[in-house]
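Yeah, one chain of the complex is gone here, protein chain that is, but the others are all in their spots.
Note that the chains take the letters A, B and C in the order they are written out, and that residue 1 is the start of every chain.
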Amino acid sequence: MSWLLIALLAVPALTAALLWALPAGTGERVAAIVGSVISGLVLIGSGVLWWKLVRPDGPSVLTAGDLPRTLPGKVHGYAETDVSWIPSLDVRFHLGIDTISMPLIALTALLVFLCCLYSLRITPRAGRMRSLIALLLVIETGVIGTFSALDLVLFFLFFEVVLIPMWLVIDIWGDDHDRAGRRRAATTFVLMTVLGSALMLLGFLLVHRLTGSFDIEYLSSHPWRSSGGTGLKAALLIAVGLAVKMPLWPLHIWLPDAHAKAPTVGSVLLAGVLLKLGSYGMIRILLPVLPGDSATIAPYLGGLSTVAIIAGSLACLAQTDVKRLIAYSSVGHMGFIGLGIATMSPEGLTGALFANIAHGIITGLLFFLAGAIKDRHDTSDLRAIGRALYARLPRIGGLLTFACLASLGLPGLAGFWGEMLVLLGAYHPGNLLPRTTFLVFMVVAGIGTVLTAAYFLRLVRNLCQGDPAEYPAAAFAVDLSRIELIAWAPLIVLTVFLGLWPWFLLQYWTFL
Amino acid sequence: MIATAWRVIGVGFSLLVILTAALLHGVDPQQADFAGSYAGIHTYISFGVRTDDLTVLMLAVVGVVSACVQVYSIGYLEKRVASYTALVTLFTAAMVTVVVSDSLFLLLIGWEVMGACSYLLIGHYWERQDARAGAMKAFLMTRLGDVGFLFGIFVLGVAGDTFRISDLHADQMSSPALTAGTLLLLVGVVGKSAQVPLQTWLPDAMPGPSPVSALIHAATMVAAGVFVIARLFDLFTAADATLTVLAIVACVTMVFAALCAMAAVEVKRVLAWSTVSQLAIMFAGLSLGTRDGRHAALFHLLTHAAFKGLLFLCAGVLLHQVGSAAFVVLRRYTRRGVLRKAMPVTFVTMTIGLGALAGVPGLAGFFSKDSVVEAAWDHARDGSTVGWVVLVSVCLTAVMTAFYCVRLWLWVFFRTPALAGALGAFEADDPMADLEDPDTSKLHDGSWLMLAPLILLAIAAAGLGYADGVHIDWPIALVTTVLALFGALPAYSLWQRGADPRPVLLEREFGVDSAYQRLFVVPVQWFAKLAVGGDRDVIGGYVRAAGKAGTLASEGFRRLQTGNVQTYLTAAVVGVVALAILAGVIGS
Amino acid sequence: MTTALFSIAGAVAVVAAVVVVTTRRIVHAALWLVVALGAVAGCFGALHAEFVALVQILVYVGAIVVLVLFALMLTKAPTNPLPALTTRRSPFAAVVAGVLFLLLGTGVVIAFGNKKIKPVPAGAAADVGTAVFRVWVLPFEVLSVLLLAALIGAIVLSQRSGKLSEPDETVSSSGKGDD
Partner (left out) sequence: MPLILPLLLAVLLFCLGVYGVLARRNAITILMSFELMLNAVNLNLVAFDAWRLDGLATGQTLAVFVITLAAAEIGLGLAIVLLLFRGHGHVDADTARDLREQPELQENEL
């Protein structure tokens, strides 16, 4: 029983309820402040939890020599809460964290905190801040819950908790100019992800039929080793369900619309955190519970991920909308993560985990920047915004270039290590996998990195550079405001820090 | 204020690099890890540094050139100084990282950060279309090579079970892995050092500020390729196939680039092609696989850094004062003989630089090129085909180098006696040829901040040849001098006749660029459209069709809702009857 | 004797009922309904349920049919034959009814085909009255409440007032509200 972890889950949810309970006028005024304070507390709490987890005499710092090579993703739970919940269905309220989930929880807390902070000054045009902040907090609860659930049904429940608030965020606070579009985007998002999680639940039920347990901790130490038959069906269902969320090509179609139409904070959370639910689920559930069947489907997963890298990059090359472009870049980056998971090798999984965090930070920053540019020009169409942002908004332009360089995987910035380790994992994949196939994936993904560079440079060229005489500065356009600097600074610092000091995270995953 | 701070930091950093080099000079080779972790269970990734002769040499080169560039830039650059100086400093730091690194990954970080910095610096004048395009091209082509480099690191690191450079030994690796790894590394080197077939980015990078060109061409970026091969020389010598490939690439490149330089009509472009060519000479020296060859290559790297840095800084002065480095524009000044008189320091230092490049006896380039030729000759005498090929190519390149140096020197600084003040061969290209003479009264040498680095580098370009201890193989010296004369004389006679024949093939640089455009860029754009269209019309089509099917189904069911109670009732009775029959059938 | 009586009354009832559901004149249908209901009353009598038969005649023939005739009058029902008194679905409805008849008929024949009734005179008002007020008091009272409710309902429904259109409007305005 760990009160800290439960508090991390309960506090945002209760705060959301409290906000809705407040009278409307008061609620509107204090929403962002309350949200910032509470999410700040959650961030501090997750920091404390992290410290307790990894402190030298702590329970869960495992190094390579400590234990024999186990299955990837095996749970070494800490801060566990395990009480019976629905006995007739064999469902337990089982929470717990380990070094795989802890960084993701911290990332969630950080991004929600920054979104609330950002909302202190910069609000969507639709107003209704009280509900927006409350929904963000509900999303926080759901995401942290998903990352800490150690019961399949509980995992599914938290997974679902996230969807509806995000749907509302897109639908209500989305793009002002395109009501039908944002409604369509929100509906597509919610329908596709709900369909995916329904399939996932079906897979969970099959797992229960095979093994008689929903408990992830038990399952990861007693995996279903044989392959084929019902296990394969379960693995396929779970993989497809999670792949929708990730999203894997060709199930990604909801993503560009949802990201492009969502408000800035929505895009940040969607790209920064929500996509990680899928990849986390694969590492946490698919690989450890059904290793044999995962090995059967891994080449296909890897192949689709590679296609995603190429297709996402190519699609970016032809985009004319900055938010859509960044959204499509997520398809490519999540393709790298998918490839890393598919390799089933320690390096690949480490890379996927690292890329999860790095992508959350960098894409969060990119969406913040895209939102800032969109707010200033009232459009996210590249042709309407015009060129020469360096001349009009030098600081934002510079930061955009920085974020683009980080996102294209420049060594020395956070984006590199994940991609590098994924490719290294593909160079020698897990024992059960066909190596030649993965070598091909590696080479194609390598070409994908060049394409990634190409579209980001194209973005910089078409947006930041250009003759300022043709695109005079608008009078109202102010460069980087203070609140933006404050909200973005942690992301910038982390991008550089993780790029130069990857051991900060890598050291926790040496048991993989 | 910020700009000043950055300038101080920049110059200070460069001096610090020089100081470090001085302190490390003579210290025994050693290495140390300062951070590291397992990634997964059996891959250890660490950052480490090392020092040895190569490190010290490169540190000194990088420090001196970057100090010169930083000081020079104070006079050269007027706007966006802070970002520029910061990037140049970062650039230098990245090169220093490459040089001191003992970890393949740390090396890669420096290696690619350099690429990014060069991208940003080439695009410094982002108002200009050619600068934007050149910057993007530079980054993408080097990045393409870097993918190969990364894979090479994988192959070598996995085969050697370590990513620490000092622990990589050829004898612990299988021969195929060694060959594959070094070949993949070579891809990265080719990209970074602009060798064939990834050569086209370097000439296109010329719209960047001249000091940046000096930095890229002399000490950092392109030299990093040579450095890496020198650093991993043991691995490369153990992989014969790689060395052969390297030799072929180098020989093709040096001749190709020299040919392109012979037809270029802009000072910086000539210099850029000459860099490609000279780098190929260094690679040729390395490809011999002998100690002598490596030594010669590094010697050439050293002297090349001096005279190429000098030449680019001189071109920068021309650009700064005249506003362009194109032959046509410079000729307008030269036809009255003004340029030489107005800029005596530039003229003298540039003459020394060109002399060193062309291999005028006594200047630095002469000695270093001779040492390459000598190493090739030694190797060739041992019965090596590679040695012969390299020998012939370097000699051929020496002829062409002399040709384009003399051509550049004469056309830029001297009026043609035969033409009596005309523009000469460039007249046809110049829309302003008939205009009045340009205003030359304001033409003068740059400020001393710009001239001091020139003079320093000129001294180096003249004197570095003696740094290695003078040992001259007289027959070879004689042959190369004669070859240089062979190249210089046609250039002189053409100039005197006012003619400058430029074959179309050379002027288009063998059409490589447009071929790449057609082969890669256009298909990629086409595929991009395909990807977007596919997403919208195929994948999105399925999703929309699913939605449409639901809507249509609901439409159909809605039609049953006629509002007529009797219809409902009929349906209900039919249902009851059907159920009753069903129950009877099942029950019986 | 009773069998014969029952058969005659039943035949009359069937014929009258057929006319009720097929005639083109609405008023004729109502009048033929009287015949049918009366014949059914006769059947009741043949089964020795005299009280029920009397109630049938009183309530049905006396009250309900009169009410129907009033309704016909109020709705200005024409007395001449109407061309389309049945819907287009009538053949289908006939099939459905026929199948239903076959189904039910087969069912009762199989179930009760060889049972006999020995009619005994137990249908006097006294007997039924005793049963109603001794055994069925509670349903009887509930039924009276139901009748009251139906009375009030009929009054409310046939009230001529503008109140009925108001809820219609509030519904549509609340429907607008959520948009």
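Quick note on the criterion: a residue touches a chain if its C-beta (ideal position, glycine included) is under 8 Å from a C-beta of that chain, and two chains touch if they have at least 3 such contacts.
Everything numeric here is computed off the predicted structure, so don't read it as measured data.
One chain is not depicted; across the entire complex it touches B, C. As for the chain not pictured, it touches chain B at residues 547-548, 550-551, 555, 558-559, 561-566, 569-570, 573.
Mapped onto chain C, contacts with the missing chain fall at residues 2-3, 6-7, 10, 13-14, 17-18, 20-21, 26, 29-30, 33, 36-37, 40, 43-44, 47-49, 51-52, 55-56, 59-60, 63-64, 67-68, 70-72, 74-75, 77, 82, 84-87, 89-90, 92-94, 96-98, 100-101, 104-105, 108-109, 112-117, 119-120, 122-123, 127-128, 130-132, 135-136, 139-140, 143, 146-147, 150-151, 153-155, 157-158, 160, 164.
The criterion applied here is as follows: only the chains that are shown with their structure count from here on.
Centre to centre, using the average C-alpha position, chain A and chain B are separated by 36 Å. Here the CA centre of chain B is 101 Å from the CA centre of chain C. In whole angstrom, the spacing between the mean C-alpha positions of chain A and chain C is 69. For chain C, the set of residues that touch two or more other chains is empty. By the touch rule above, chain B contacts chain A in their complex via residues 35-43, 45, 83, 105, 108-109, 111-113, 116, 119-120, 123, 126-127, 132, 135-136, 139-140, 143-144, 147-148, 150-151, 154-155, 158, 524-525, 527-532, 534-535, 539-540, 543, 547.
Across the interface of their complex, chain B is touched by residues 87, 89, 92-93, 96, 99-100, 103 of chain C. Of all the residues in chain B, the ones that touch chain C in their complex are 566-567, 570, 573-574, 577, 580-581.
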